[in-house]
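Note that this complex is displayed minus one protein chain, with the remaining chains in position.
Letters are used for the chains, namely A and B, taken in the order the chains are written, and counting of residues starts over at 1 for each.
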Amino acid sequence: MADSGTIIRLLVEKFPSQVEAIELNPVQTAVQIDPKIVVAFFEYIKTHPDLKMAYLSSISGVDMTTNIDIVYFISSIEYKHKLTVRTKVERLGGKIDTISTMIKGANWFEREIWELFGVEFVGHPNLTQFLLPDDWDEGPPMLRDWTGRNFVKMPEIGG
Amino acid sequence: MREPQAGYTEEFEVNMGPQHPSTHGVLRLLLRMDGEIIKNAEPHVGYLHRAIEKICENRTYPQCIPLLDRFEYVTSMSTEEVFCLAAERIAAIEVPERAEYLRVIMLELNRIASHLIFLGTFSLDLGAITPFLYCIRERETIMDLFEMTCGQRLTYNYIRVGGVSQDIPEQFLPLARKFVDTFQARVDDYEALLTENPIFLARTKNVGIVNKQVCLDYGASGPVLRAAGVEWDLRRDDPYSIYDRFKFEIPTGTVGDVWDRYMVRVKELRQSNEIVRQALDQLPTGDIKAKMKPLFKPPVGEVYARIENSRGEMGCHIISDGSTKPYRLKLRGGSFCHTQLIPEVAPGIMIADLVAMFASLDVILPEVDR
Partner (left out) sequence: MGIISRVPIIAEKIPGGAIVATSLEKILNLSRASSMWYLLFGTACCAIEMMCTGASRYDFDRFGMFFRASPRQADLMFVAGTITYKMAPRVKRLYEQMAEPRYVIAMGGCACNGGPFYYDSYAVLKGVDLIIPVDVYLPGCPPRPESLMEACIKLQEKIKHEKLQDWSSDKRG
(Lines give C-alpha, C1' and ligand atoms only; values in the text may rest on other atoms or scores of the structure.)
Protein backbone atom coordinates (compact mmCIF):
# COMPACT_ATOMS: atom_id res chain seq x y z
CA MET A 1 0.00 0.00 0.00
CA ALA A 2 1.45 3.32 -1.05
CA ASP A 3 1.35 5.95 1.67
CA SER A 4 0.05 9.47 1.30
CA GLY A 5 3.39 11.07 0.51
CA THR A 6 4.21 8.58 -2.25
CA ILE A 7 0.83 9.02 -3.91
CA ILE A 8 1.15 12.78 -4.02
CA ARG A 9 4.72 12.59 -5.26
CA LEU A 10 3.73 10.28 -8.14
CA LEU A 11 0.86 12.56 -9.14
CA VAL A 12 2.80 15.81 -9.00
CA GLU A 13 5.64 14.28 -11.01
CA LYS A 14 3.31 13.26 -13.79
CA PHE A 15 1.32 16.53 -13.98
CA PRO A 16 3.77 19.13 -12.68
CA SER A 17 1.87 22.38 -12.93
CA GLN A 18 -1.71 21.14 -12.91
CA VAL A 19 -1.85 19.12 -9.70
CA GLU A 20 -1.08 20.39 -6.24
CA ALA A 21 -1.50 18.86 -2.79
CA ILE A 22 -3.92 20.58 -0.44
CA GLU A 23 -4.36 20.32 3.28
CA LEU A 24 -7.74 19.59 4.76
CA ASN A 25 -9.07 19.11 8.26
CA PRO A 26 -9.05 16.19 9.18
CA VAL A 27 -5.81 15.06 7.58
CA GLN A 28 -6.36 13.08 4.37
CA THR A 29 -4.71 12.57 0.99
CA ALA A 30 -6.16 15.36 -1.16
CA VAL A 31 -5.16 17.11 -4.38
CA GLN A 32 -6.51 20.03 -6.39
CA ILE A 33 -6.36 19.59 -10.16
CA ASP A 34 -6.93 21.69 -13.23
CA PRO A 35 -10.29 20.76 -14.83
CA LYS A 36 -8.74 20.37 -18.28
CA ILE A 37 -6.70 17.28 -17.33
CA VAL A 38 -9.46 15.43 -15.52
CA VAL A 39 -9.70 12.53 -18.00
CA ALA A 40 -5.94 12.03 -18.24
CA PHE A 41 -5.66 12.19 -14.45
CA PHE A 42 -8.19 9.44 -13.79
CA GLU A 43 -6.70 7.32 -16.57
CA TYR A 44 -3.31 7.61 -14.90
CA ILE A 45 -4.44 6.65 -11.41
CA LYS A 46 -6.44 3.75 -12.77
CA THR A 47 -3.60 2.15 -14.70
CA HIS A 48 -0.45 2.96 -12.70
CA PRO A 49 0.75 -0.26 -10.99
CA ASP A 50 1.40 1.38 -7.62
CA LEU A 51 -1.89 3.29 -7.50
CA LYS A 52 -4.61 1.20 -9.21
CA MET A 53 -7.45 3.44 -8.05
CA ALA A 54 -10.55 2.57 -10.02
CA TYR A 55 -13.26 2.23 -7.36
CA LEU A 56 -15.24 5.46 -7.40
CA SER A 57 -17.14 6.21 -4.19
CA SER A 58 -18.83 9.50 -4.93
CA ILE A 59 -18.77 12.76 -6.86
CA SER A 60 -20.30 15.80 -5.22
CA GLY A 61 -20.88 19.35 -6.34
CA VAL A 62 -20.50 22.31 -3.98
CA ASP A 63 -21.65 25.85 -4.63
CA MET A 64 -18.92 28.14 -3.32
CA THR A 65 -20.73 31.31 -4.50
CA THR A 66 -17.83 32.36 -6.75
CA ASN A 67 -17.53 29.08 -8.59
CA ILE A 68 -18.67 25.47 -8.29
CA ASP A 69 -16.33 22.85 -6.84
CA ILE A 70 -16.53 19.24 -7.96
CA VAL A 71 -15.08 16.75 -5.50
CA TYR A 72 -14.27 13.15 -6.45
CA PHE A 73 -13.62 10.37 -3.91
CA ILE A 74 -11.78 7.39 -5.31
CA SER A 75 -10.08 4.44 -3.69
CA SER A 76 -8.32 1.20 -4.51
CA ILE A 77 -9.52 -2.30 -3.70
CA GLU A 78 -6.10 -3.95 -4.01
CA TYR A 79 -4.11 -1.49 -1.95
CA LYS A 80 -6.86 -0.04 0.26
CA HIS A 81 -5.71 3.58 -0.09
CA LYS A 82 -7.95 6.50 -0.99
CA LEU A 83 -7.78 9.94 -2.55
CA THR A 84 -9.86 13.12 -2.58
CA VAL A 85 -9.70 15.11 -5.84
CA ARG A 86 -11.03 18.67 -6.08
CA THR A 87 -11.51 20.82 -9.11
CA LYS A 88 -13.23 24.11 -9.88
CA VAL A 89 -15.59 25.11 -12.68
CA GLU A 90 -17.49 28.33 -13.39
CA ARG A 91 -20.75 28.93 -11.65
CA LEU A 92 -23.16 29.59 -14.50
CA GLY A 93 -22.57 27.59 -17.65
CA GLY A 94 -19.49 25.74 -16.45
CA LYS A 95 -18.22 22.80 -18.49
CA ILE A 96 -15.95 19.86 -17.69
CA ASP A 97 -15.12 16.59 -19.43
CA THR A 98 -16.95 13.47 -18.35
CA ILE A 99 -15.20 10.44 -16.88
CA SER A 100 -18.19 8.16 -17.36
CA THR A 101 -16.74 6.54 -20.47
CA MET A 102 -13.84 5.32 -18.36
CA ILE A 103 -15.50 4.68 -15.00
CA LYS A 104 -19.09 3.69 -15.68
CA GLY A 105 -20.27 4.35 -12.14
CA ALA A 106 -19.76 8.10 -12.62
CA ASN A 107 -22.71 8.26 -15.01
CA TRP A 108 -25.51 9.01 -12.56
CA PHE A 109 -23.36 11.12 -10.23
CA GLU A 110 -22.57 13.49 -13.09
CA ARG A 111 -26.17 13.51 -14.27
CA GLU A 112 -27.28 14.60 -10.82
CA ILE A 113 -24.73 17.43 -10.66
CA TRP A 114 -25.83 18.62 -14.10
CA GLU A 115 -29.44 18.71 -13.01
CA LEU A 116 -29.06 20.28 -9.59
CA PHE A 117 -26.12 22.63 -10.18
CA GLY A 118 -26.15 23.35 -13.90
CA VAL A 119 -22.64 22.08 -14.75
CA GLU A 120 -22.37 20.53 -18.21
CA PHE A 121 -20.35 17.33 -18.64
CA VAL A 122 -18.99 17.27 -22.19
CA GLY A 123 -19.34 13.85 -23.79
CA HIS A 124 -21.83 12.40 -21.30
CA PRO A 125 -24.11 9.89 -23.05
CA ASN A 126 -27.34 10.80 -21.32
CA LEU A 127 -27.82 14.25 -19.77
CA THR A 128 -31.59 14.15 -19.29
CA GLN A 129 -34.11 14.85 -16.54
CA PHE A 130 -33.26 12.67 -13.58
CA LEU A 131 -34.58 13.58 -10.13
CA LEU A 132 -36.72 16.64 -10.74
CA PRO A 133 -40.22 16.60 -12.26
CA ASP A 134 -40.46 16.47 -16.05
CA ASP A 135 -41.82 20.00 -16.38
CA TRP A 136 -39.27 21.70 -14.10
CA ASP A 137 -38.50 25.20 -15.31
CA GLU A 138 -37.07 27.02 -12.33
CA GLY A 139 -33.34 26.46 -12.80
CA PRO A 140 -30.79 24.39 -10.88
CA PRO A 141 -32.19 24.32 -7.33
CA MET A 142 -29.12 23.47 -5.26
CA LEU A 143 -27.48 26.86 -5.83
CA ARG A 144 -27.30 28.81 -2.60
CA ASP A 145 -29.29 31.82 -3.80
CA TRP A 146 -32.12 29.90 -5.46
CA THR A 147 -35.78 30.57 -4.65
CA GLY A 148 -38.80 29.11 -6.34
CA ARG A 149 -42.58 29.09 -6.42
CA ASN A 150 -43.24 26.50 -3.73
CA PHE A 151 -40.27 27.08 -1.49
CA VAL A 152 -41.26 27.86 2.11
CA LYS A 153 -38.26 28.95 4.14
CA MET A 154 -38.11 27.92 7.79
CA PRO A 155 -38.69 30.95 10.05
CA GLU A 156 -36.06 31.79 12.67
CA ILE A 157 -37.30 30.72 16.08
CA GLY A 158 -36.39 32.68 19.19
CA GLY A 159 -33.19 34.65 18.77
CA MET B 1 -46.78 -32.05 -43.24
CA ARG B 2 -47.31 -28.37 -42.69
CA GLU B 3 -44.30 -26.21 -42.06
CA PRO B 4 -44.39 -23.77 -39.16
CA GLN B 5 -45.13 -20.32 -40.50
CA ALA B 6 -42.87 -17.46 -39.67
CA GLY B 7 -44.97 -15.00 -37.69
CA TYR B 8 -44.80 -11.25 -37.63
CA THR B 9 -43.51 -9.92 -34.34
CA GLU B 10 -43.00 -6.43 -33.11
CA GLU B 11 -41.29 -4.95 -30.09
CA PHE B 12 -43.42 -3.05 -27.62
CA GLU B 13 -42.90 -0.89 -24.57
CA VAL B 14 -44.23 -1.82 -21.17
CA ASN B 15 -44.20 0.43 -18.18
CA MET B 16 -43.40 -1.23 -14.86
CA GLY B 17 -44.68 1.82 -13.14
CA PRO B 18 -44.12 3.70 -9.94
CA GLN B 19 -46.83 1.71 -8.21
CA HIS B 20 -45.92 -1.93 -8.45
CA PRO B 21 -45.72 -4.59 -5.77
CA SER B 22 -42.25 -5.68 -6.81
CA THR B 23 -40.39 -2.48 -7.35
CA HIS B 24 -39.72 -1.94 -3.64
CA GLY B 25 -40.68 1.66 -3.69
CA VAL B 26 -41.36 4.16 -6.39
CA LEU B 27 -39.17 3.11 -9.27
CA ARG B 28 -40.32 3.22 -12.86
CA LEU B 29 -38.80 0.77 -15.33
CA LEU B 30 -39.42 1.37 -18.99
CA LEU B 31 -39.08 -2.04 -20.62
CA ARG B 32 -38.70 -2.67 -24.30
CA MET B 33 -39.90 -6.22 -24.89
CA ASP B 34 -39.84 -8.77 -27.64
CA GLY B 35 -42.45 -11.23 -26.41
CA GLU B 36 -41.34 -12.26 -22.95
CA ILE B 37 -37.68 -11.33 -23.45
CA ILE B 38 -36.50 -7.89 -22.44
CA LYS B 39 -34.47 -5.97 -24.98
CA ASN B 40 -33.78 -2.89 -22.89
CA ALA B 41 -34.69 -1.68 -19.40
CA GLU B 42 -34.37 1.96 -18.43
CA PRO B 43 -34.87 3.04 -14.83
CA HIS B 44 -36.58 6.39 -14.17
CA VAL B 45 -36.09 7.66 -10.67
CA GLY B 46 -36.87 10.85 -8.82
CA TYR B 47 -40.35 10.04 -7.54
CA LEU B 48 -39.14 10.40 -3.96
CA HIS B 49 -36.73 13.29 -4.33
CA ARG B 50 -37.42 15.28 -1.19
CA ALA B 51 -34.42 17.64 -1.28
CA ILE B 52 -32.99 16.44 2.04
CA GLU B 53 -29.59 17.91 1.19
CA LYS B 54 -31.04 21.36 0.61
CA ILE B 55 -33.04 21.20 3.85
CA CYS B 56 -29.98 20.20 5.88
CA GLU B 57 -28.10 23.30 4.78
CA ASN B 58 -30.54 25.26 6.92
CA ARG B 59 -30.53 23.06 10.03
CA THR B 60 -28.06 22.73 12.88
CA TYR B 61 -26.16 19.46 13.24
CA PRO B 62 -28.46 17.88 15.86
CA GLN B 63 -31.49 19.00 13.83
CA CYS B 64 -30.16 17.17 10.77
CA ILE B 65 -30.20 13.77 12.46
CA PRO B 66 -33.98 13.13 12.42
CA LEU B 67 -34.07 14.13 8.75
CA LEU B 68 -31.29 11.74 7.91
CA ASP B 69 -33.25 8.97 9.62
CA ARG B 70 -35.83 9.34 6.89
CA PHE B 71 -33.16 9.09 4.21
CA GLU B 72 -32.58 5.37 4.76
CA TYR B 73 -35.37 4.30 7.01
CA VAL B 74 -34.78 0.57 7.12
CA THR B 75 -31.32 1.04 8.69
CA SER B 76 -31.68 4.44 10.34
CA MET B 77 -28.88 3.73 12.80
CA SER B 78 -26.35 3.51 9.96
CA THR B 79 -27.28 6.88 8.55
CA GLU B 80 -26.97 8.51 11.94
CA GLU B 81 -23.67 6.74 12.53
CA VAL B 82 -22.09 7.91 9.27
CA PHE B 83 -23.17 11.49 9.85
CA CYS B 84 -21.91 11.53 13.43
CA LEU B 85 -18.67 9.85 12.38
CA ALA B 86 -18.04 12.58 9.81
CA ALA B 87 -18.88 15.39 12.25
CA GLU B 88 -16.69 13.82 14.95
CA ARG B 89 -13.78 13.51 12.53
CA ILE B 90 -13.96 17.20 11.65
CA ALA B 91 -14.17 18.30 15.26
CA ALA B 92 -11.72 15.61 16.55
CA ILE B 93 -14.09 14.35 19.25
CA GLU B 94 -13.40 11.07 20.98
CA VAL B 95 -16.40 8.94 21.79
CA PRO B 96 -16.43 7.10 25.15
CA GLU B 97 -16.11 3.29 25.27
CA ARG B 98 -19.59 2.44 26.45
CA ALA B 99 -21.10 4.63 23.74
CA GLU B 100 -19.03 2.86 21.08
CA TYR B 101 -20.20 -0.54 22.26
CA LEU B 102 -23.83 0.59 22.37
CA ARG B 103 -23.47 1.96 18.86
CA VAL B 104 -22.09 -1.35 17.58
CA ILE B 105 -24.89 -3.33 19.24
CA MET B 106 -27.54 -1.06 17.68
CA LEU B 107 -25.87 -1.07 14.27
CA GLU B 108 -25.63 -4.84 14.10
CA LEU B 109 -29.18 -5.36 15.36
CA ASN B 110 -30.30 -2.95 12.67
CA ARG B 111 -28.36 -4.90 10.07
CA ILE B 112 -30.16 -8.07 11.16
CA ALA B 113 -33.54 -6.27 10.92
CA SER B 114 -32.72 -5.00 7.44
CA HIS B 115 -31.66 -8.41 6.17
CA LEU B 116 -34.86 -9.91 7.60
CA ILE B 117 -36.90 -7.43 5.57
CA PHE B 118 -34.84 -8.36 2.53
CA LEU B 119 -35.50 -12.05 3.11
CA GLY B 120 -39.21 -11.44 3.56
CA THR B 121 -39.77 -9.24 0.53
CA PHE B 122 -37.45 -11.29 -1.67
CA SER B 123 -39.42 -14.46 -1.04
CA LEU B 124 -42.68 -12.49 -1.42
CA ASP B 125 -41.57 -11.43 -4.89
CA LEU B 126 -40.81 -15.02 -5.82
CA GLY B 127 -44.23 -16.09 -4.58
CA ALA B 128 -43.52 -17.54 -1.13
CA ILE B 129 -45.53 -15.79 1.59
CA THR B 130 -44.56 -17.82 4.68
CA PRO B 131 -40.93 -16.64 5.09
CA PHE B 132 -42.21 -13.05 5.13
CA LEU B 133 -44.39 -13.70 8.15
CA TYR B 134 -41.60 -15.58 9.97
CA CYS B 135 -39.06 -12.81 9.35
CA ILE B 136 -41.38 -10.07 10.54
CA ARG B 137 -41.96 -12.04 13.75
CA GLU B 138 -38.21 -11.92 14.52
CA ARG B 139 -38.00 -8.32 13.52
CA GLU B 140 -40.72 -7.41 16.01
CA THR B 141 -38.43 -8.56 18.86
CA ILE B 142 -35.71 -6.25 17.58
CA MET B 143 -38.22 -3.42 17.34
CA ASP B 144 -39.13 -4.07 21.00
CA LEU B 145 -35.46 -3.72 21.94
CA PHE B 146 -35.17 -0.43 20.07
CA GLU B 147 -38.41 0.88 21.46
CA MET B 148 -37.40 0.33 25.07
CA THR B 149 -34.15 2.20 24.44
CA CYS B 150 -35.13 5.20 22.38
CA GLY B 151 -38.90 5.15 22.11
CA GLN B 152 -39.23 4.62 18.37
CA ARG B 153 -39.70 1.59 16.15
CA LEU B 154 -38.39 2.87 12.87
CA THR B 155 -36.63 6.25 12.85
CA TYR B 156 -34.62 6.40 16.00
CA ASN B 157 -32.76 9.71 16.50
CA TYR B 158 -30.54 7.79 18.91
CA ILE B 159 -26.91 8.17 17.83
CA ARG B 160 -25.75 11.73 18.41
CA VAL B 161 -22.53 13.62 17.79
CA GLY B 162 -20.25 12.53 20.61
CA GLY B 163 -22.08 9.40 21.72
CA VAL B 164 -25.64 8.20 22.10
CA SER B 165 -28.63 9.97 23.53
CA GLN B 166 -29.75 7.57 26.28
CA ASP B 167 -28.48 4.59 28.16
CA ILE B 168 -30.12 1.19 27.82
CA PRO B 169 -32.73 0.25 30.47
CA GLU B 170 -32.39 -2.82 32.68
CA GLN B 171 -34.78 -4.99 30.67
CA PHE B 172 -32.62 -4.59 27.56
CA LEU B 173 -29.84 -7.04 28.42
CA PRO B 174 -31.95 -10.13 29.29
CA LEU B 175 -34.17 -9.69 26.22
CA ALA B 176 -31.16 -9.12 23.95
CA ARG B 177 -29.42 -12.23 25.25
CA LYS B 178 -32.55 -14.29 24.75
CA PHE B 179 -32.83 -13.03 21.18
CA VAL B 180 -29.19 -13.77 20.41
CA ASP B 181 -29.41 -17.29 21.83
CA THR B 182 -32.51 -18.27 19.84
CA PHE B 183 -31.71 -16.52 16.58
CA GLN B 184 -29.39 -19.15 15.07
CA ALA B 185 -32.16 -21.73 15.23
CA ARG B 186 -34.51 -19.32 13.48
CA VAL B 187 -32.07 -18.77 10.63
CA ASP B 188 -31.94 -22.55 10.27
CA ASP B 189 -35.75 -22.48 9.92
CA TYR B 190 -35.62 -19.94 7.10
CA GLU B 191 -32.93 -21.90 5.32
CA ALA B 192 -34.97 -25.07 5.64
CA LEU B 193 -37.81 -23.34 3.80
CA LEU B 194 -35.82 -21.84 0.96
CA THR B 195 -32.25 -22.89 0.39
CA GLU B 196 -32.69 -26.45 -0.92
CA ASN B 197 -36.13 -25.91 -2.39
CA PRO B 198 -36.03 -27.01 -6.07
CA ILE B 199 -38.36 -24.24 -7.24
CA PHE B 200 -36.25 -21.64 -5.46
CA LEU B 201 -33.06 -23.05 -6.97
CA ALA B 202 -34.54 -23.07 -10.46
CA ARG B 203 -35.51 -19.42 -10.12
CA THR B 204 -32.30 -18.17 -8.63
CA LYS B 205 -29.32 -20.24 -9.77
CA ASN B 206 -27.47 -18.68 -12.74
CA VAL B 207 -30.03 -15.90 -12.98
CA GLY B 208 -29.10 -12.23 -13.11
CA ILE B 209 -25.34 -12.71 -13.01
CA VAL B 210 -23.42 -9.55 -12.15
CA ASN B 211 -19.78 -10.46 -12.48
CA LYS B 212 -16.75 -8.98 -10.77
CA GLN B 213 -15.68 -6.56 -13.50
CA VAL B 214 -19.14 -5.01 -13.86
CA CYS B 215 -19.40 -4.58 -10.08
CA LEU B 216 -16.06 -2.81 -9.83
CA ASP B 217 -16.80 -0.56 -12.80
CA TYR B 218 -20.06 0.65 -11.35
CA GLY B 219 -18.85 1.03 -7.78
CA ALA B 220 -21.11 -1.69 -6.37
CA SER B 221 -20.50 -2.50 -2.74
CA GLY B 222 -21.77 -4.59 0.11
CA PRO B 223 -23.38 -7.99 -0.49
CA VAL B 224 -23.60 -7.40 -4.26
CA LEU B 225 -19.83 -7.04 -4.51
CA ARG B 226 -19.14 -9.86 -2.09
CA ALA B 227 -21.41 -12.22 -4.01
CA ALA B 228 -19.29 -11.61 -7.11
CA GLY B 229 -16.24 -12.91 -5.29
CA VAL B 230 -14.50 -9.75 -4.06
CA GLU B 231 -13.75 -9.83 -0.35
CA TRP B 232 -14.28 -6.16 0.51
CA ASP B 233 -15.88 -5.13 3.77
CA LEU B 234 -15.41 -1.61 5.11
CA ARG B 235 -15.57 -2.84 8.69
CA ARG B 236 -12.25 -4.56 8.06
CA ASP B 237 -10.70 -2.67 5.14
CA ASP B 238 -11.37 0.94 6.13
CA PRO B 239 -11.94 0.48 9.86
CA TYR B 240 -14.15 2.76 11.88
CA SER B 241 -15.52 2.60 15.42
CA ILE B 242 -14.35 -0.47 17.37
CA TYR B 243 -14.93 -3.23 14.85
CA ASP B 244 -11.32 -4.39 15.16
CA ARG B 245 -12.17 -5.89 18.56
CA PHE B 246 -14.65 -8.44 17.25
CA LYS B 247 -14.05 -11.68 15.42
CA PHE B 248 -16.29 -12.19 12.45
CA GLU B 249 -16.02 -13.73 9.01
CA ILE B 250 -16.77 -12.10 5.69
CA PRO B 251 -18.87 -14.43 3.51
CA THR B 252 -18.37 -14.29 -0.24
CA GLY B 253 -19.99 -15.92 -3.25
CA THR B 254 -18.50 -17.20 -6.48
CA VAL B 255 -20.58 -16.39 -9.52
CA GLY B 256 -22.60 -13.31 -8.61
CA ASP B 257 -26.05 -14.67 -9.34
CA VAL B 258 -29.23 -14.22 -7.32
CA TRP B 259 -28.55 -17.32 -5.23
CA ASP B 260 -25.13 -16.04 -4.21
CA ARG B 261 -26.54 -12.70 -3.09
CA TYR B 262 -29.18 -14.50 -1.05
CA MET B 263 -26.63 -16.84 0.58
CA VAL B 264 -24.23 -13.98 1.42
CA ARG B 265 -26.98 -12.19 3.30
CA VAL B 266 -28.11 -15.29 5.17
CA LYS B 267 -24.54 -15.92 6.31
CA GLU B 268 -24.24 -12.27 7.32
CA LEU B 269 -27.27 -12.74 9.57
CA ARG B 270 -25.33 -15.35 11.51
CA GLN B 271 -22.16 -13.22 11.63
CA SER B 272 -24.00 -10.16 12.89
CA ASN B 273 -25.57 -12.31 15.58
CA GLU B 274 -22.05 -13.29 16.70
CA ILE B 275 -20.93 -9.66 16.80
CA VAL B 276 -23.90 -8.71 18.99
CA ARG B 277 -23.12 -11.61 21.33
CA GLN B 278 -19.48 -10.56 21.68
CA ALA B 279 -20.43 -6.91 22.22
CA LEU B 280 -22.95 -7.82 24.92
CA ASP B 281 -20.22 -9.86 26.67
CA GLN B 282 -17.67 -7.06 26.53
CA LEU B 283 -19.97 -4.11 27.35
CA PRO B 284 -18.16 -1.80 29.84
CA THR B 285 -19.59 0.81 32.18
CA GLY B 286 -18.99 4.51 31.76
CA ASP B 287 -20.22 7.68 30.08
CA ILE B 288 -22.49 7.57 27.09
CA LYS B 289 -21.62 10.95 25.63
CA ALA B 290 -18.40 12.92 25.30
CA LYS B 291 -18.09 16.22 27.12
CA MET B 292 -18.91 18.92 24.58
CA LYS B 293 -20.23 22.44 24.54
CA PRO B 294 -24.02 22.64 24.32
CA LEU B 295 -23.90 24.28 20.88
CA PHE B 296 -21.94 22.12 18.47
CA LYS B 297 -19.75 24.33 16.28
CA PRO B 298 -17.04 22.35 14.48
CA PRO B 299 -13.98 24.06 12.95
CA VAL B 300 -13.58 24.63 9.22
CA GLY B 301 -13.03 21.34 7.43
CA GLU B 302 -14.14 18.78 4.89
CA VAL B 303 -14.42 15.04 5.23
CA TYR B 304 -15.91 12.01 3.50
CA ALA B 305 -16.78 9.24 5.94
CA ARG B 306 -17.99 5.83 4.81
CA ILE B 307 -19.40 2.82 6.65
CA GLU B 308 -20.62 -0.61 5.77
CA ASN B 309 -24.39 -0.52 5.60
CA SER B 310 -26.52 -3.59 4.98
CA ARG B 311 -26.95 -2.40 1.39
CA GLY B 312 -23.38 -1.44 0.66
CA GLU B 313 -21.20 1.55 1.23
CA MET B 314 -22.91 4.52 2.81
CA GLY B 315 -20.95 7.74 2.56
CA CYS B 316 -21.40 11.22 3.94
CA HIS B 317 -19.50 14.22 2.64
CA ILE B 318 -19.67 17.20 5.00
CA ILE B 319 -18.14 20.62 4.40
CA SER B 320 -18.10 22.79 7.49
CA ASP B 321 -17.53 26.53 7.42
CA GLY B 322 -17.20 26.99 11.16
CA SER B 323 -20.85 27.70 11.92
CA THR B 324 -23.53 25.60 13.58
CA LYS B 325 -25.00 24.47 10.26
CA PRO B 326 -23.23 22.32 7.67
CA TYR B 327 -22.33 24.23 4.51
CA ARG B 328 -22.82 21.20 2.30
CA LEU B 329 -24.04 17.74 3.16
CA LYS B 330 -23.99 15.04 0.54
CA LEU B 331 -25.09 11.50 1.11
CA ARG B 332 -24.34 8.47 -0.94
CA GLY B 333 -26.07 5.14 -0.58
CA GLY B 334 -25.25 1.74 -1.99
CA SER B 335 -28.52 1.54 -3.89
CA PHE B 336 -27.55 4.50 -6.08
CA CYS B 337 -24.89 2.45 -7.83
CA HIS B 338 -26.86 -0.78 -7.82
CA THR B 339 -29.81 0.68 -9.71
CA GLN B 340 -27.41 1.54 -12.53
CA LEU B 341 -26.75 -2.19 -12.93
CA ILE B 342 -30.23 -2.85 -14.29
CA PRO B 343 -29.66 -1.70 -17.90
CA GLU B 344 -26.45 -3.72 -17.87
CA VAL B 345 -27.99 -7.02 -16.78
CA ALA B 346 -31.55 -6.84 -18.11
CA PRO B 347 -31.15 -7.42 -21.87
CA GLY B 348 -31.91 -11.02 -22.78
CA ILE B 349 -33.75 -12.14 -19.65
CA MET B 350 -37.45 -12.55 -18.92
CA ILE B 351 -39.57 -10.31 -16.71
CA ALA B 352 -39.82 -12.91 -13.94
CA ASP B 353 -36.03 -13.11 -13.81
CA LEU B 354 -35.81 -9.34 -13.74
CA VAL B 355 -38.09 -9.29 -10.70
CA ALA B 356 -35.89 -11.87 -8.94
CA MET B 357 -32.72 -10.01 -9.83
CA PHE B 358 -34.01 -6.65 -8.73
CA ALA B 359 -35.26 -8.05 -5.44
CA SER B 360 -31.87 -9.58 -4.77
CA LEU B 361 -30.10 -6.24 -5.23
CA ASP B 362 -32.05 -4.98 -2.21
CA VAL B 363 -32.54 -1.44 -3.41
CA ILE B 364 -34.24 1.22 -1.34
CA LEU B 365 -35.40 4.17 -3.39
CA PRO B 366 -34.76 7.05 -0.97
CA GLU B 367 -31.07 6.23 -1.17
CA VAL B 368 -31.26 6.84 -4.90
CA ASP B 369 -33.50 9.89 -4.83
CA ARG B 370 -32.69 11.52 -1.50
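Everything below uses one rule, namely that contacts are C-beta pairs under 8 Å (C-beta built on N, C-alpha and C of every residue); 3 or more make two chains touch, one makes a residue touch a chain.
Since the model is a prediction, treat every value here as computed from it, not as a measurement.
**Student:** Tell me the shown chains the invisible chain touches, ordered by label.
**Tutor:** Taking every chain of the complex into account, the missing one touches A, B.
**Student:** Out of B:Gly17, B:Pro62 or B:Gly229, point to the residue that touches the absent chain in the complete complex.
**Tutor:** Of the candidates B:Gly17, B:Pro62 or B:Gly229, B:Gly17 is in touch with the missing chain.
**Student:** In the whole complex, what residues of chain A lie against the chain that is missing from view?
**Tutor:** 132-134, 138, 141, 146, 148, 150-154
**Student:** In the full complex, which bits of chain B touch the chain not displayed? Write them out.
**Tutor:** Residue positions of chain B that touch the missing chain: 17-21, 25-26, 46-51, 54-55, 58, 66-67, 70, 73-74, 117, 120, 132-134, 136-137, 139-140, 143, 153-155, 365-366.
Throughout what follows, only the chains that are shown with their structure count from here on.
**Student:** Spell out the part of chain A that touches chain B in their complex, as residue ranges.
**Tutor:** That would be residues 24-26, 28, 54-58, 60, 62-63, 71, 73, 75, 77, 80, 82, 84, 103-105, 107-108, 129-133, 141-142, 144, 153-154 of chain A.
**Student:** Could you pull out which chain B residues touch chain A in their complex?
**Tutor:** Interface residues on chain B, with respect to chain A: 45-46, 49, 51, 53-54, 57-59, 89-90, 92, 216-219, 230, 232, 237-238, 299-304, 306, 313, 315, 317, 319, 327-328, 330, 332, 336-337, 339-340, 369-370.
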